[in-house]
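Before I ask anything, here is the structure I am working with.
Of the protein chains in this complex, one is absent; all others appear in place.
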């Protein structure tokens, strides 16, 4: 039996491909669009996937938000991570249900959300962030996604030290990842993974050098270009607009020191 | 405490970036390379990440295989899936620990392995494949990755029917995905997701048309280009060789019929 | 001796990478920007490459416009062609000084400008366009680039017929290139080339089928993705924004009928 929509749940209101809205269901609240307003209360007790009509009789679908929606629709105080990069970081890290992960830095929690989603129900994400206001935003985003219980947000600087040990993976998304590499080595179990995400080549070069100096092996760096397609018989083509660059993903494994 | 290597475990022997070998640890078995042979028994009782020397005194690292290693090093009877695509398919599907997934077709189980990894410990993957020999290979690959308990391999044709219902996500990786779309609609819970992976444009067009006809919404198609980088101070550049195309990923959500 | 700037010449006023302006030098005309205005007359008698100051004492460089500037800054009544595509079309066509080329359609003359630039001083571009207003715009653009003498603009429909024969190359940039293919075959000399530019896959498939049916050989289709880089020590990275798709370029050669 599917879960029914309750007060306090989030719903992704879908109008068309460009217009989706992540809204919280509250009594006596209405959501206004240029296609009329929707009484959010009317969704309570319905199944996700239900069609709801606006005051102008336009149909919306009340979809259940997916991980991707939470990651992509994080409040954008900082540069958020793209789902394609979150997906590759998760895959490269090798994490899954039960994994213990250290993340630095939290930012607004977009990548944290993805990590927490996959380590459920027994794993944990320890996420370091020096800026308090980011942590507040991250906390709200993680609560919204129902994942706060799997994360410990830490107002600490991972370039100084990491408290944890015997960690499965360290994930870096901060300006100076190379400074965290020695601490990541200590925190990781042998054969554990490190994944770093950086927009500039210069960050990548410094990070790879730090990895090699610190007995990491199997270092590799990739970038991932995602291109959307317009699929319509007779008019099929890639979209004109494309994000040309988000960042480079660097991966390595901890080896024993010789 | 980290898990120690036991007989029967798999180890990824790492020599350098181009030479890694996924081997099963057995007593009295040695693994031969052009850099000498390694007594696999010598790894028993060691931690993953340990350094082991070959008979020619060359160092290998005995890494713990990650999901990616299992996915990428599947026995290649069919076209396997690339980790980048497996990563995006998992992310787009929205699945995670506890999800129930239908996959068609199994192939040699590369994508099945990724799906099973993420639905642990309470979820399940029901994987359809018409060719018996593929199922045998897939079974071996899933056993090797320790994930067979989370998969039900079914020697059935998903283009004819799907047995399950109330499914979270249907993942299609077969030649005629559009033929599965109506059965996927029935199998999915409302707001459930469908993700299809196809190499040709023609398959994508037919699949998107079938999705629209069958009350799926939010259909989108992307392709993902992964490019490797050579990171070395003074000689940093993208690699010359690149996989130019693997396939298109199409995603949609089940809406209620109006 | 370099040519000095005269009244009536075009100058590319360069402020910074994002702000360049193609202006015609006229007496008593000033050019206004948010950085002050420039008395265009003051450039007369100067060399291209000279630095000129605005009324707010901001430096501009008065560069000589290049082919690329004329192609890219064509008046945009229709979709213009990107320099990268114009460059590849020219290279694939094999044309050069002295070539005779048929183009369909002219549009606003952006690609025509590139073709005319390279066939000088003895070649000719015969450019077909059904819409008269496009031809007027194209004429102005070609005059501005000083290339009108190498082009014959024809208000005719190349899908109906092509007047010329013994042509070196036919270049197609219109909605239905496949309809021109039989006429292109007749117009071309043996071993002549045809190059077609189309945004959609469906156009490409129809065009390639028409090429094969009409005794063209060596058909190939490519797309070209251009990515800009931000080069700054410590912050080097690809630009975030990128044009994800412009069109596919299809190329073939005329063989004798068997």
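Note that the chains take the letters A, B and C in the order they are written out, and that residue 1 is the start of every chain.
By our rule, contacts are C-beta pairs under 8 Å (C-beta built on N, C-alpha and C of every residue); 3 or more make two chains touch, one makes a residue touch a chain.
Computed from a prediction, not measured in an experiment: that's the story for all the values here.
**Student:** If you put the missing chain back into the full complex, which of the shown chains would it touch?
**Tutor:** Contacts of the unshown chain, counting the full complex: B, C.
**Student:** Among the options C:66, C:160, C:175 or C:241, which residue touches the chain absent from this view?
**Tutor:** C:66
**Student:** Given that one chain is not shown, which residue among C:44, C:58 or C:87 touches it?
**Tutor:** C:87
**Student:** Determine which one of A:111, A:201 or A:231 touches the chain that has been left out.
**Tutor:** In the complete complex, the chain left out is touched by residue A:201.
**Student:** List the chain B residues touching the unshown chain?
**Tutor:** On the side of chain B, residues 199-202, 227-228, 233-246 touch the unshown chain.
**Student:** For chain C, which positions touch the chain that isn't shown here?
**Tutor:** Those residues of chain C that touch the unshown chain are 1-2, 14, 17, 20, 47-51, 59, 61-64, 66-68, 83-84, 86-88, 90-92, 94, 96-98, 114, 117-118, 120-122, 166, 189-193, 201, 204-205, 208-209, 217-229, 231-233, 236, 238, 248, 250, 253-256, 258.
One rule holds for everything that comes next: only the chains that are shown with their structure count from here on.
**Student:** Since chain A and chain B are copies that touch, just let me know if over half of their interface numbering is common to both, same, or not, different.
**Tutor:** Copies use mostly the same positions to touch.
**Student:** What is the distance in Å between the mean C-alpha positions of chain A and chain C?
**Tutor:** The answer is 43 Å.
**Student:** Can you work out the whole-Å distance between the CA centroids of chain A and chain B?
**Tutor:** 21
**Student:** Multi-chain contacts only, two chains or more: what residues does chain A have there?
**Tutor:** 201, 227-228, 233, 236, 238
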